[in-house]
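Yeah, one chain of the complex is gone here, protein chain that is, but the others are all in their spots.
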Amino acid sequence: MNGYSFLSVVRQALNGHKGWPVVWRSPEPKKNYDVVIVGAGGHGLATAYYLAKNHFIKNIAVLEKGWLGGGNTGRNTQITRSNYFWPQSAAFFDHSLKLYEHLGQELNFNVMLSQRGMLTLAHSLHELEGMRRWANAIKINDIDAEVLTPIEVKKLVPLIDLNCRFPIRGGFIQHRGGISRHDAVAWGYARAASAYGVDIIQQCEVTAFNISSGRVTGVHTTRGTIGADKISIAVAGHTSELARMADFRVPVTSMALQAMVSEPIKPCLNTVVMSPIIHMYASQSDRGELVFGGGADLYNSYAQRGGIPLLQENIAALLELFPAFSRLRLMRQWAGIVDITPDTSPLMGLTPVQNLYISGGWGTGGYKAIPAGGETMAYTIANDQPHPLIEDFGLERFESGALIDEGAASGVAH
Amino acid sequence: MPEHPGFDLSQINGRSMVQLRVRPGTADAACKALQLPQQPLRWWGEDPAAYWLGPDHWLLTSDTKPAKDIIRQIDITLAGQLYAATDMSSSNVCFALRGPAARRVLAMGCGIDVHRSAFTTGHCTRTHFANVLLFIVVVEDDNFNLYVDRSLARYLRNWLVNAGEDPITRDLKYRAAEVSNEHDSTINGKSNQTG
Amino acid sequence: MLRLSCPWCGTRDELEFSFGGESHLTRPTLAASDAIWSDYLFNKENPKGIHFERWMHSYGCGRWFNVARDTVTHEIYAVYKMGLPKPDLD
Partner (left out) sequence: MAPTQKNRLTSGGRIDRSKPLSFKFNNRKLQGYQGDTIASALLANDISTVNRSFKYHRRRGIMSAGVEETNALLTVSDGKGDVPVVRTTVRALVDDHQIKSPSGFPSVNFDLGRVLDFTHRLWTAGFYNKVFKWPNWHWYEGMVRRMAGLGNLPGGEDGNRYFHHNLHCDLLIVGAGPAGLAAALSSVTSGARVLLVEQDHELGGSLLANRALINAVDSDLWISRTRSALEEAVNVTVMTSSTVSGYYDHNVLTIIDRSTVGVKRFWKVRAKEVLLATGAIEQPLVFENNDRPGIMLAHAAMEYVNRYAVKPADVMVVVTNNDSAYQVAFTLYDNGVRVPAIVDARKNIANEIVQQANQRGIPIMSNSVILNTFGTSVLSSVRVGTLSDDGKSTVNPTDEIACQGLAISGGFNPSSDLYSQAGGNLQYAAELACFVPMQCRQRVTVAGAAQGKFSLAEALTEGACAGSEAANKAGFTCAPIDVTTSTTSSYNLKAVRITPAGDSSRKWVDFMADVTVADIELAVRENFVSVQHLKRYTTTGMSADQGKTSNLNALTLLAELTQKPIGEVGTTTFRPQFMPVPMGAIAGQRHGDFYTPARLLPAHDWHVRHGAVFENYGAWKRPEYYATNGRDRETAIREEVLALRRSAGLFDGSPLGKIELTGPDAGEFLNRIYVNNVLTLKPGRIRYGLMLSENGIIIDDGVFARLADDHYLVSTTSANADRIIAWLEEWHQCEWPDLEVIISTVTSQWGVTTIAGPNARVLLQGIESDIDFSAQALPHMSVATGTLLGVPARVQRVSYTGEMSFEINVPAIQSQRVIEALMNLGGNRIAPIGVEASLLLRTEKGYLHVGADTDGMTNALDVGFAGIVAKKQSDFVGRRSLLRADDQRKDRRQFVGVEPLNDNENLQSGAHFVTPQDEGRRSQGIVTSACFSPTLKRIIGLGLLERGFERKGETVTVFDDGRTFDVRITEPVFYDPSGEKMNA
């Protein structure tokens, strides 16, 4: 892999940047692979990368129906945090955050992790008690969290209106939380995986599985049939569709989750702010736009576009907290199709079909999970056995009832 | 409410309101017996007036009879059948909204078509209005009754008064649910483009 | 913004309705196995295409009814009362 550094940029600048190699290759699909991963989002790409790097499997393809990183990985609000309630979640997501903390260096690709703090607001004393409960859970899990008074909140976020319709009584912050650059994560993994020899095949939609005696052996795609020893599904909003192709059912609902950006302005919001009651969250990107969103459209949808009700809802919420943004203009709104599980925790591990694996149910919050999701799925695929960090996130929990309900414990999940 | 050239808002006190629900499938009989409107979104009658709320659900109101009299009448008429007649006189507050801008103000709060051609005397509907459930009755032309949950009455009143601060509602030349085009000429040039 | 047609009240904005998820599910009895029960509880069709679902006109007549809606285009193919079978859409 050709190194990226300030020096190499200077060197290339001198010859008009003519010497940069492709960031990833675009090979023709081969007939057979050891592992095929369906979906070149962050999770699929990271899985391929760790399979190659940690498990020395080199004959891997990632099949993508559109363009890599064009799913939710390319349309999320970039929040990276590990302030989870249940120990299983905390362990997993904090592992992910730790990987993020060195990801730029590991991939030799700057993913622009900005640990500017992730502030969650409480609008009543009872909510603040809930946050204390949450913050303590996080601390017991050895993750940083600090409960803040309204004055401390105001200091951190001067534009906030503490006396809004639901006055702010405090909040808590995970200082290591923040944002990173979504596209860069997809591209960085794609580049690193490609350098290990992983074939990333775009414009290649999986349309069916070959399954014989309960075991998967390949896929049909819009670019022909491809054989594989092992196959992993990482298609986010399309998880149900892929499961249907393999004849099993998954507990997910696909819904449109919107996000939007304002016109870019000079820095005025230096922390990621989220309010579970005034349902919205916002941050300001390095280019200056406010990036924000709220809840999902609460009906099944595969339409990757936003609507009016939530647009108004999200903006009203944003302005309720930040009246100073009223004259700022909205530039663009879009949506991604998220796969929401009943307990809002991911679905990872084995499936009823042998050698077929799944990474899904990422819902509204799987961006932050990409490094750990990739690493643990790689392990799971390589060993045909769930990685210890994800044992509790399997499909079985819906039969046994052992749900891990983060939504119930912590309100929002992004 | 402060004087407004476009509309007038006042509270109607002392109105008896009775909610009637009957067993699904028995609506026909109930309608006949009690003279209830069977066609959705319609009201008729005087004392009591009967409003369609749902296929087996009505509101009956009167400004002269107490609720218990209305209920007694129902009890007599529907004796032996399954129904529930409940006094709701306290549950809702009723406002009268009148005036040339009344329709425009209504259209600020809800997405139903309040144009005269679509929403006229004899019509009534519940709808999502300014984030509350509102029951709107077209008493006649530009005269509406608005029924709202008692706990939300103050909010609704303030909301309507605030809506009246949009200059569009003060424009008397303005035609019902259409947009006025007169007010364009009152502005100076592009003064507010893309602000 | 969706505009749904209530069988009684006519076409109204999405805001007036509550979504109730997939329709035509059969609730298993107490004797059902864990597998059948969890399938009923959690595993939904979630199709990319026509979804048979139920909505309530909560800011209107308060009635639940069924809708056949395309989850990609959001086009509404049919609206029918609760208890009626899935319509034939061809």
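Just so it is clear, A, B and C label the chains in written order, and each chain counts residues from 1 on its own.
As a working rule, a residue touches a chain if its C-beta (ideal position, glycine included) is under 8 Å from a C-beta of that chain, and two chains touch if they have at least 3 such contacts.
The model shown is predicted, which means the values in this text are computed figures rather than measured ones.
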Exercise for the section: For the chain that's been dropped from view, list the shown partners it touches. Expected result: A, B, C
Practice task
Return the single residue from A:N110, A:N210 or A:Q354 that touches the missing chain.
Solution key: A:N110
Handout entry: Touch residues of chain A, complete complex, unshown partner
Key = 4-6, 8-10, 13-14, 16-18, 20-26, 66-70, 74, 87, 101, 104-105, 108-116, 123-126, 129-137, 139-140, 147, 159, 164-166, 178, 181, 183-184, 187-188, 202, 262-268, 278, 284, 286-288, 303, 305-308, 311-312, 315-316, 318-320, 323-334, 342, 397, 399-403, 405, 407-409
Problem - Positions on chain C where the hidden chain makes contact - result: 1-3, 13, 18, 20, 23, 27-30, 32, 34, 37, 41, 54, 56, 58, 62-64, 73-75, 82-83
Exercise for the section: Against the chain that's been left off, what residues of chain B make contact? List them. Expected result: 19, 21-24, 82-84, 86-92, 104, 107-108, 110-111, 113, 115, 117-118, 130-132, 149-156, 158-159, 162-163, 165-168, 175, 177-181, 183-184, 186-195
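Operating definition for what follows: only the chains that are shown with their structure count from here on.
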Exercise for the section: Between chain A and chain B, tell me the centre distance in angstrom, where each centre is the average of that chain's C-alpha atoms. Expected result: 47
Handout entry: chain B residues counted as touching two or more neighbouring chains
Key = none
Completion exercise
Where chain A touches two or more other chains simultaneously, the residues are none
Handout entry: Parts of chain B lying in touch with chain C, wherever the complex brings them together
Key = 40-41, 53-55, 57, 111-112, 125-128, 133
Problem - Residues of chain A that touch chain C when the two form their complex - result: 238, 240-241, 249-254, 298-303, 307-309, 341-342, 398-400
Handout entry: In the complex, chain C residues that touch chain A
Key = 1-2, 13-15, 19, 21-22, 34-35, 38-39, 41-48, 51, 53, 71-74
